[in-house]
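Here's a structure for you.
Heads up, one of the protein chains got dropped from this complex, but the rest are sitting where they should.
Read from first to last, the chains carry the letters A, B and C; within each, the first residue is number 1.
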Amino acid sequence: MSVFEEVESQVRSYCRGWPTVFTTAKQSTVIDESGKSYIDFFAGAGALNYGHNHPVLKKALLDYLAEDNIVHSLDMYTAAKRKFLSRFRDIILTPRGLDYKVQFPGPAGTNAVEAAIKLARKVTGRELIARFTNAFHGMTLGALALTGNAMKRGGAGVPLGHTVTLPYDHYLDGQMPDFLWMRRLLEDSGSGVGQPAAVIVETVQGEGGINVARAEWLRALADLCRENDILFIVDDIQMGCGRTGPFFSFEAAGIKPDIVCLSKSLSGNGLPMALTLFRPDLDIWEPGEHNGTFRGYNPAFVTAATALEEFWTDSTFSQGTSGKAGLVSDRLEQIVGEQAEHGLSTRGSGLARGLVFENPATAAATCAEAFNRGLLVESAGPEDEVVKLLPPLNTPDEQLKDGLSILSESVRIAIKETA
Amino acid sequence: MSVFEEVESQVRSYCRGWPTVFTTAKQSTVIDESGKSYIDFFAGAGALNYGHNHPVLKKALLDYLAEDNIVHSLDMYTAAKRKFLSRFRDIILTPRGLDYKVQFPGPAGTNAVEAAIKLARKVTGRELIARFTNAFHGMTLGALALTGNAMKRGGAGVPLGHTVTLPYDHYLDGQMPDFLWMRRLLEDSGSGVGQPAAVIVETVQGEGGINVARAEWLRALADLCRENDILFIVDDIQMGCGRTGPFFSFEAAGIKPDIVCLSKSLSGNGLPMALTLFRPDLDIWEPGEHNGTFRGYNPAFVTAATALEEFWTDSTFSQGTSGKAGLVSDRLEQIVGEQAEHGLSTRGSGLARGLVFENPATAAATCAEAFNRGLLVESAGPEDEVVKLLPPLNTPDEQLKDGLSILSESVRIAIKETA
Amino acid sequence: MSVFEEVESQVRSYCRGWPTVFTTAKQSTVIDESGKSYIDFFAGAGALNYGHNHPVLKKALLDYLAEDNIVHSLDMYTAAKRKFLSRFRDIILTPRGLDYKVQFPGPAGTNAVEAAIKLARKVTGRELIARFTNAFHGMTLGALALTGNAMKRGGAGVPLGHTVTLPYDHYLDGQMPDFLWMRRLLEDSGSGVGQPAAVIVETVQGEGGINVARAEWLRALADLCRENDILFIVDDIQMGCGRTGPFFSFEAAGIKPDIVCLSKSLSGNGLPMALTLFRPDLDIWEPGEHNGTFRGYNPAFVTAATALEEFWTDSTFSQGTSGKAGLVSDRLEQIVGEQAEHGLSTRGSGLARGLVFENPATAAATCAEAFNRGLLVESAGPEDEVVKLLPPLNTPDEQLKDGLSILSESVRIAIKETA
Partner (left out) sequence: MSVFEEVESQVRSYCRGWPTVFTTAKQSTVIDESGKSYIDFFAGAGALNYGHNHPVLKKALLDYLAEDNIVHSLDMYTAAKRKFLSRFRDIILTPRGLDYKVQFPGPAGTNAVEAAIKLARKVTGRELIARFTNAFHGMTLGALALTGNAMKRGGAGVPLGHTVTLPYDHYLDGQMPDFLWMRRLLEDSGSGVGQPAAVIVETVQGEGGINVARAEWLRALADLCRENDILFIVDDIQMGCGRTGPFFSFEAAGIKPDIVCLSKSLSGNGLPMALTLFRPDLDIWEPGEHNGTFRGYNPAFVTAATALEEFWTDSTFSQGTSGKAGLVSDRLEQIVGEQAEHGLSTRGSGLARGLVFENPATAAATCAEAFNRGLLVESAGPEDEVVKLLPPLNTPDEQLKDGLSILSESVRIAIKETA
C-alpha cells in the first residue's frame, strides 16, 4: 500500500478505517487482494443500492461498450440518453403523477444541488436558502454552504453565506412546536431574515446520523413553503432510488417537491450520474447557463435505464426493501435491547438504519471490529456516534443476518473495549 | 427527438447546434442514427484527446468490467487505483521531476478546481484568488467565481466574491507592460487589494476563445507568484493530457505550478475523472475534509492507467501532436489568407486552434454549415466569435485535411450569408 | 415648507408625521413657528433624556464656545476630552466596578456599533455575530447587518451576512425553553452555525417595539456567552444614560458586558457623540485602525461631562426616573383598561414605554391625533403597531400627566377612526 501513502493526499479517508486493497465485488460482497471477503453494509455510501456488478446492469454496459456506442457526448442528443429519458418518464415520473423537467447538471450529487439552488435563486430573484441542522448536500462551494458539518465547512476557506439554518425534525426534542421558529421568521418583517428562495431538505439525513423526518413534519414543511411562495427542494441523492422503499423517499409523505436532486444509485452500477428535476414552469434556464463536461456519460444512461426496467416497473423491489428493512430493524432493536444498560438506540427508514451510541468511541470501535470480522459499516452523525447501515437493497436475507450477527458481536466487543 | 423537448430542461445547449441523435463513434468519427457520419473536431470539449472508443482503452475497460472487478469504491484502496497511481507517478510525475501529491477531488473538472482553491485558502489563511479575464474554471459556486463569462456568472444568483480579476496575456494589446497592474496592486499597501492566496490560470484559454499565453508571460507570472508567496495554480483541465503537445501544457514554459487541476481527457475514454495535484508540503488536508461519492470510479482508473501506458511512455504521441498541429495551423493560415478582406485571424497552440471572426454571426454560421457538411466544431470566446478546433490528437492526417476542407468551404459560405 | 419639498430628499421621514416647522425648545416642550407648543414624548428618539436646552448644559456649552476653546480636534488630546474621560471614569465606571477602556468611534451610534463588531471580530478571529429578532443597531453596512427591519435591510443593496439570528426574549411566546436553540447550535458541530465572535443585544428593543428582556434572560445570555467564549455586547445607545433608570440599562440585571455601545443622550444636549467601551484586555486595536473626522467634537465632551456631574453623582436622578416611570406606567395601564375590548396592551421599562395596538393603523392614527393635540409621539415595532413613549427623564409630573391625557384622548379617537 506504499504507493497510496507516497502519492495520494492526506485527504483520503475511508481507506483509513478499511486498510486493505479491494479487488472484486459482486452483489453485497467485496473481496480484497488477500482473498478475504466482506459483507458490504456501506454500498458506496448509498451509490450501490442494487449491489456490485449486478449481472443485468453489467451485461447492458458491456454490450453498449462493445459495440462502439458513443461514450461521452456532453449534452448532445444520443440514443442512450433518449432511452433513459423515455424510461425515466414512463417508469418513474408518469406513474407518480410527476411532470418534472430533467436537467443533467454534471456527474455528481453536488452538481445536482448546485443546479437546484442556482435555479431556485434565478426563479425567485432571492438569495437566501433555508437549510437544516446536520444536513449534507455536497462539497462544492454552493452545496457546502448548505452542509452542516463544521469540519467540512471549515474547509471552504471563505465565509459560507446566503443561508439560514433551521432545526431538523426532532432537533429540539419536541421542546418547540414544529416550525414555530420558521413561521415567526417569515411572518415578522422585523425578524431580520428575509424570505428564502427555497428550503432544501433530506427526508432522512444520512451523513447527519440517520435522522428521520416524520411524514407529517415533511408535509407541514411543504405546506409552509407553498403558503410562503418558497421553493421546496428535496435532496434525494442518498435516500432516493429505493433506499427507504419507494423510488423517491418523499413518496411516503405524499408530497411533491418543486425541485428534486438525484444521484448516487441512479446509474445503478456506481457510474457517475446526477439529475436535477423540477416543475416545468421553473425551467427558465438559458441554454448552457449551467453546463459541464461530464453531463453526458452515456454508459451511465444505459445502466440507469436498465435499472429502471429491472427494478421499478412494479412494486416487487420496493416491497422487498420493506421486508428486509423489517428484518434489519428487528435485529437492531434486539441489539439495542441486549445492550440496554449502555444507552444504545436505533432509528432509520427502509434500509437506511442507524445504531446510535452514547460514546462516539464505541461507534468507531464497532466499525473497526466489524471490518476485522468481514463487515463494512461506517459511522455518521456530528460526532460520528452513529453506526450507519446502508446495505444493498437486494442483499439476500441470509447475508443480512450474517452481517447483523457480525455487527452484534462487534458492538459487544466495542462496548467492552471502550468502557 | 420529441422526448428531449418534452422532458429535458431548456438548459440543454450543444444539441441545439447539432440537432440530430448520435449513436456510435470511433476515433475521430461520430455517426448519427440516420447513418450520417461526422468528423469530430470537438472531441468532447477536449475530453476525448485519444478519440472515441480507442480499441486499447476499450479492451482494458471491457476486461475490467467483465471480471467483476470493483466499480465504485469512494476513496477506499483498490487494485485499479493503485495501478493508476503507480503509472501516474512513474510515467508522468517522476520523469518530469514533479513530486506532486494526488487528490481525487470528485469526478469533474469543477471538483478539481474547488479542491485547489479550498486548499490554497487553507494553506495560506487568505481568501482572495486572482483570476484572469475570459477564464473558464467550472460551474459550481467556487469555480464559477473564477469564471469570466457574464451569462454563466449571472446564473449564480448570489454575488461571486473573494477574487480579483487580472488581464490575461494580450488582453490589453500590449498597451501596458506585462504584470504592471498586478505588481502595483501587490506592492502598494493602499491598493485596496490584499495579497491573494493563489493565482489560477489556463495556459491556453479554451472557452475564452483559444487565447494563448506566451511562455515568457507564464514564467513571469510564476516568478511573481513565488516572489510574493502566492500559490500558482494551473488549470490544465482542457489543455493538459497532450492537447498542446506535452502531457502538461505548462511544460513548454518550463514552470512547475504549486497546484495543478486535471480532468477531461485524463481517463482517456470519456469517463468522468479528475485530479488535483499539489506540492507535498501543501498537503495539509484533514482526512475527509473534502470528499465526494464519485471520487473512486475504478473503470476510469483503468482506462486512465492504460492511456498513460499507451501514449505517454515515450515522446511519439506528443511529437505526433506537434506535427498535426503544424498541418492544422498551416491550413487555417491559408483560410485566413483567402478571406483576408474579411478580417479573419487564427491562433492556438498544439491542437487547440481558433479561427477568429470579426462578426460572431459568421462564426455561428460557419459551425452550422460545417455540421450540415459533416463536421463538428463549436464556437467559443466572450461573443462566440471564435470557431474552436479541438480534434482528437490522433486523428489521421487525411481526416484532418478533410475536416479542414469542410471548414474552409463552410467559412466561405458563412461569410457570404452574414455579409 | 416648499424648500423642503423642493430640495430635500424623499428619504425624510419624521417631518411627514409632524408637518410643521419647529423653532425653539425647552425641557420637554417644543414650539413651532406658528407658536403652537408640543409636549415632547419623543425626545430625539432618546437623544434628549435631560430635555431640550437644559440650562446647566447650555451654560457650559456657551461658556466653552465663547472662550475660543478648541471645537474640533479629531483624537488629539484636549482639556475638554480629558475632563470628560475623568468624569466618566470617576462618576460612571469606577462606582460600578467597571474598568472599561473608552473608544471614541465617531459621532453616531452606528459608529459605536461598527467599532464594537470590528473589535469583536479582531479579538476572536471569527466573523459571525449573533443578533436578535427586531434588533436595531444602525444604518451603516456593518450595523445594518445586525438590524432586523426588512425595509431598512432592503436598502443595503447587497447581501448582509456574517450574522446569525436568534429569538429575543418572549419572541416565541414561551413555547421554547430560553436559549434552547442557541445552545443546540453551539454544542452541535453539525449545526452548520459556527461559534460567533459576539452576541449583540439591546436590553429593551426601542425601535423593535419596546420589547423588554427579563433580567434573568439577560443573565442567562451573558452566562451562555461566557461559557462559550463569545463576547457579550450590549447596545445601550437608546436605553443607556438613564432611560430605564440606572445609567446603564444592564445594571438592573447585574451583568457586565464585554463591550458596550453608547450614544444618543450621552452628550446630554443633543450633540453628536458616541462611545464604545470594552474590557481592557480586548483593547488590541492598532493606532488609527478605526478612525473618523468627528471623533473629537469637544463641545459634546463639555456637555457630556457636565451632564455626568449634574445628574449622575448620586441616585436622585435615577430614582426620579423610577418614580415617573410608575406614573406613566399606571396611566398607560389605565388606558389599556379603558379600551379593554380593543386588545391594547402596554409594556416597557423605566421611561421607555409602549402602547401596543392590534391594528397598526390605530397606532398611526393615535400619533396623528396626538400631534394635532400638541403631543409628539411616534410608533415603533415591525408593523409600527406600538406607540412609543420616550419622554425626557426630567419631565415634570404635571406635564407627563398632560401628555398622557392627550394620549388617552387620542387613543380613544384613533380607535373610533380605525374601527
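Here, a residue touches a chain if its C-beta (ideal position, glycine included) is under 8 Å from a C-beta of that chain, and two chains touch if they have at least 3 such contacts.
Just so you know, these numbers come straight off a predicted model, no measurement behind them.
Which of B:191, B:315, B:334 or B:372 touches the hidden chain is settled by the complete complex: it is B:191.
The missing chain, though absent from the display, is touched by one residue of C:8, C:227 or C:358; that residue is C:8. Within chain B, the residues in touch with the undisplayed chain are 127, 131, 133-135, 146-151, 153, 159, 161-165, 167, 171-172, 175-177, 180-181, 184-185, 188-194, 208-209, 381-383.
Panel shows chain A; residues 158-159 of it touch the chain omitted from the view.
Residues of chain C in touch with the missing chain: 1, 3-4, 6-16, 18-26, 30, 33, 44-48, 52-53, 58, 61-62, 65-79, 81-82, 85-86, 88-89, 93, 101-104, 106-111, 114, 117-118, 120-122, 127, 138-143, 145, 151-152, 154-158, 161-162, 197, 237, 263-264, 269-272, 276, 278, 283-294, 297, 299.
Simple rule for what comes next: only the chains that are shown with their structure count from here on.
The distance from the centre of chain A to the centre of chain B, each centre being the mean of the chain's C-alpha atoms, comes to 31 Å. Inter-chain centre distance (chain B to chain C, centres taken as mean C-alpha positions): 58 Å. Chain A and chain C have Cα centroids lying 49 Å from one another. Counting partner chains per residue, chain A shows two or more touched chains at residues 127, 151, 161-162.
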